[in-house]
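Shown next, in structure tokens, is the structure this report addresses.
Note that one protein chain is taken out, while the other chains of the complex remain in position.
The first chain written gets the first letter, and so on, giving A, B and C; residue counts start at 1 in each chain.
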Amino acid sequence: MSILNPAVLTELEKQSIELPSWAFGNSGTRFKVFGTPGTPRDPWEKIADAAQVNKYTALAPSVALHIPWDLVDSYDDLRKHAEDLGVSLGTVNSNTFQDDDYKFGALTHEDAAVRNKAIDHHLACIDVMDATGSRDLKIWLAEGSNYPGQADLRGRQDRLNESLQKIYARLGDDQRLVLEYKFFEPAFYHTDVPDWGTSYAQVASLGDKAMVCLDTGHHAPGTNIEFIVMQLLRLGKLGSFDFNSRFYADDDLIVGAADPFQLFRILFEVIRGGGLNNPDVAFMLDQCHNVEDKIPGQIRSVLNVQEMTARALLVDKDALTAAQKSGDVLAANAVFMDAFYTDVRPALAEWRETRGLAGDPMAAYAASGYQQKIAADRVGGVQAGWGA
Amino acid sequence: MSILNPAVLTELEKQSIELPSWAFGNSGTRFKVFGTPGTPRDPWEKIADAAQVNKYTALAPSVALHIPWDLVDSYDDLRKHAEDLGVSLGTVNSNTFQDDDYKFGALTHEDAAVRNKAIDHHLACIDVMDATGSRDLKIWLAEGSNYPGQADLRGRQDRLNESLQKIYARLGDDQRLVLEYKFFEPAFYHTDVPDWGTSYAQVASLGDKAMVCLDTGHHAPGTNIEFIVMQLLRLGKLGSFDFNSRFYADDDLIVGAADPFQLFRILFEVIRGGGLNNPDVAFMLDQCHNVEDKIPGQIRSVLNVQEMTARALLVDKDALTAAQKSGDVLAANAVFMDAFYTDVRPALAEWRETRGLAGDPMAAYAASGYQQKIAADRVGGVQAGWGA
Amino acid sequence: MSILNPAVLTELEKQSIELPSWAFGNSGTRFKVFGTPGTPRDPWEKIADAAQVNKYTALAPSVALHIPWDLVDSYDDLRKHAEDLGVSLGTVNSNTFQDDDYKFGALTHEDAAVRNKAIDHHLACIDVMDATGSRDLKIWLAEGSNYPGQADLRGRQDRLNESLQKIYARLGDDQRLVLEYKFFEPAFYHTDVPDWGTSYAQVASLGDKAMVCLDTGHHAPGTNIEFIVMQLLRLGKLGSFDFNSRFYADDDLIVGAADPFQLFRILFEVIRGGGLNNPDVAFMLDQCHNVEDKIPGQIRSVLNVQEMTARALLVDKDALTAAQKSGDVLAANAVFMDAFYTDVRPALAEWRETRGLAGDPMAAYAASGYQQKIAADRVGGVQAGWGA
Partner (left out) sequence: MSILNPAVLTELEKQSIELPSWAFGNSGTRFKVFGTPGTPRDPWEKIADAAQVNKYTALAPSVALHIPWDLVDSYDDLRKHAEDLGVSLGTVNSNTFQDDDYKFGALTHEDAAVRNKAIDHHLACIDVMDATGSRDLKIWLAEGSNYPGQADLRGRQDRLNESLQKIYARLGDDQRLVLEYKFFEPAFYHTDVPDWGTSYAQVASLGDKAMVCLDTGHHAPGTNIEFIVMQLLRLGKLGSFDFNSRFYADDDLIVGAADPFQLFRILFEVIRGGGLNNPDVAFMLDQCHNVEDKIPGQIRSVLNVQEMTARALLVDKDALTAAQKSGDVLAANAVFMDAFYTDVRPALAEWRETRGLAGDPMAAYAASGYQQKIAADRVGGVQAGWGA
């Protein structure tokens, strides 16, 4: 009998992780962006690639867009294209960091004209959401300053709130705004939304449709991320995850690659706080495949989340609670670690096969010939990246 | 003419920084506590030493107590003793980390009996406040866990809130509760109030008399502390500072010693946000003089705060605003740095003399013979430290 | 058939991890040391406890001493006591941080008299080594300064070298000196041996019998420790490990508890560089069981090392090399992770039983009644800790 009991499998069956369209384009560091054969040239090809991830895993039924990187003439057509490939269009991500006007801020800018331009961009994103049927508008504010004195921290925070109020006012009844925080980069002295507390204070002032987005790579060294997961769930404000992993800064590596035990702890708190398969909490990837292949990189990523979710679901909660209540530190830790150390991969492979999927999605994709096909077909044009 | 104009001097004249009684006792690391001749043996002697700091600086008119380290039979007598020495009794600090019952938590403990004991301790602290006339109850929760799985993070957070509610309910009309957060130590996996966001969420749920305490040494590496100062002032929840400085963890070094420019930036945001000489914001030291003399260590500390406040008051705000608005990064930074680099020490020495103080408080204290006197007089007994 | 093939088991059978005597005494933070029933009162009882760890795991055949914490009248008797219990006496650790003379340094002190006292202490430690038959003298220099300007960094480094030369000169032909580095604590501005580079430069100047000790908790945040393991093995200067784990600073948690994947990577580089079961590389624990039981804490620790060693031995090196050579990032990572994710615990339990050990050493120890016995027997006296 499988180590994964029916209750666990029921949860796993419901799990879904949204893919970012930009993960299929080229990315890199400020020093170099390496291209790879077969990289998509437009949003249509990105979605085709994303659909491959879902095809082999049944874990990734939606794709997040980034505006303007994913500008198309007809979002209706793009939506149909996605649906034809078995996926839907998800979160819409705005961009306030690549226009020359935004050099010193966008929603926080000293100049009302620039702020209004940035607000209008978000309203245009909501128009896209209306067309795609997306629920969430995700705002990552790449705004801040590089030198002490350069900016008025307080004035910017107040202006941010005013700008967000205006965007929030345009959300439809079933739409949400999720505000992402980030410790640093691209700004190197101050960032306008640097931590969960700031994001929380901002969205709490907006209303029920505003939530916090937690990107696992956006914290100071040593931060206990699962604690923040717990706290935001407790406060009813955890709107979404951007999954990735890191050794140093915002490295944007494959989720679970740098510290699988941390991913386990995060997912345990998700489950503990009622966040798993809870529509209020969206799960997304936000990664950069700088040196590895992109489609299998995304397959590996959603499998990592699935495998760690399975392990986290295996924690014997009664035994854990008993050990916690009795102050038996080693016993409580042992219950916890036992789940983490349990190898769920064979059982997951078996279960996949019962669902008509390949037991080994990585191998199945590699054997499919898709990678070779796109490498051969996608000749000419400009490979997608962050600049286009 | 002095570089410190009357408006600046008016602010400086109003400035006060509370001293912690425990700074005059011995402290150290887990490896060793070094004693020094003349260390106080009881609260009475601690307050006498604290009064010396105020005598030479006119900056430190009150002394914070720590219960049970400063337990005395009559707080009325202690208050009179303080008043006779020209100082008052200030913030009362509770202690939930040195009783064997608190090994696995106090206000957060799984066991209601332990929680109630910890709550009662805080109510007893409020009794002390009633006797001393203190306004603030400061709660630093040294609670957390060392191993993943050891504790139920969510349950503890909920219990913490319940416990705080009970303590809050007993506050008098003019009393406040300030909740201190700390990144880590003594717990090494999770801490129940690890960041400003958690402290803010907890105190916001309590009411207007609950505020956040910001200890400058209690943050993750790289944290922009002045941003948090700005945010808490903006949210109306910055209740107090615990000043000290650090290179690594919670090193509890003399404020301004590790990064004077950071102290300048913090004080600039205090001024910018209306927190200077605002009764809502209490300024305290919380330091350990492990290897240096204690009384001059405290004198040096309050002078550091005064000197940096003076520099921060010198920032040419009009020029700064103009440079910020025009996007002139180098000009804005130059205005800011010009104030930081201005040597205010001679002007402050002159000003002190006009107020009947010694121009050089460090030299005046050294010349006073007090240190030699207490070294000779305080023979026998047990030197005060954290354990007693 | 076991997933652990004979070659793996041969390596595992040879593995040994030295226990620190002080892990069985009480430890804590600067805020509080919690005691536990049954804590040893003297070195004899510490060794008896250490022998329990070896009894149930066959992994810990030796015990490191710390002078003066483990001062006894006759090391000959102590050695016989250990041998009677099936263990031997191992590394001798010196202490230059608990004498009042060492407040401002020991081997680095400005005053030659203090340096000589510290050198003499080390010579006395070598005398103990002669009596116990220990090979290694481990020097952790808790020396440094708290404030910029307090100390002459360069002069101290030169004096350190002179002092070490004198100690080195007294080593017997089969004895070694291992120099431990530490990022910070108890000094909070500078530490005289803060990184592997400094330890390496110092020991390289001494000679072949001087090596570096790598404590896994003594690095800056984000440091790639397995890289240092690789480098020191490559340079022929990795003398020993102090195993423990950390989330923040030098937390001294159970090895593998904070980041099991990091432990796996470290052990992989140990194997890659020929350091496993190589007499030149000593493996030790150096942990603090502040809130958990000490003997089972040590059992858990050596099992963690054993389990991760087994996983690291399972890496398919041919497949890994092939993937590395072909630049297939995902394939190489998959080979690596496959070993990490393989659950070796059942196979290890079986193997233990074939060797006459309990499959579950934690359960066997718990069932033995030893803990209850020492709790009942060890009444009166002073529990051992870092101060005695």
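By our rule, a contact is a pair of C-beta atoms (placed from the backbone, for glycine too) under 8 Å apart; a residue touches a chain by one contact, two chains touch by 3 or more.
Everything numeric here is computed off the predicted structure, so don't read it as measured data.
Asks: Looking at C:D76, C:D120, C:D158 or C:E353, which residue reaches the missing chain?
Replies: C:D158
Asks: Which residue from B:F31, B:W44 or B:F261 sits in contact with the chain not drawn here?
Replies: Of these options, the touching residue for the absent chain is B:F261.
Asks: Looking at the full complex, which residue from C:A220, C:A363 or C:A376 touches the chain that isn't shown here?
Replies: Of the listed residues, the one touching the omitted chain is C:A220.
Asks: So which of C:V302, C:A332, C:L348 or C:I374 would be touching the chain we can't see?
Replies: The one listed residue touching the chain not shown is C:A332.
Asks: Name, in rising order, the residues on subunit B that touch the hidden chain in the full complex.
Replies: Residues of subunit B in touch with the missing chain: 221-222, 224, 247-248, 257, 259-262, 291-293, 296-297, 300, 307, 329-330, 333-334, 337, 340-343, 345, 362.
Asks: If you put the missing chain back, which residues of subunit A would it touch?
Replies: These residues touch the chain not displayed: 27-32, 34-35, 97-98, 100, 103-104, 142, 145-148, 150, 183-186, 188-189, 221, 246-249, 251, 253-254, 257-258, 290-292, 386.
Asks: Residues on subunit C that touch the omitted chain in the whole complex?
Replies: 103-104, 110, 145-154, 157-158, 183-184, 189-191, 194-198, 200-201, 219-224, 226-228, 230-231, 233-235, 261, 265, 269, 272-273, 315, 320-321, 323-325, 327, 329-330, 332-337
Everything that follows uses one rule, which is that only the chains that are shown with their structure count from here on.
Asks: Subunit B and subunit A are one sequence twice: same or different residues at the contact, by the over-half rule?
Replies: Copies use mostly the same positions to touch.
Asks: On a C-alpha centroid basis, what's the spacing between subunit A and subunit B, in Å?
Replies: 39
Asks: Whole-Å distance, subunit B centre to subunit C centre, using C-alpha means?
Replies: Between these chains, centre-to-centre, one finds 38 Å.
Asks: Using the touch rule from the top of the page, what residues of subunit B touch 2 or more other chains?
Replies: Residues 103-104, 145-148, 150, 183-184, 189, 221.
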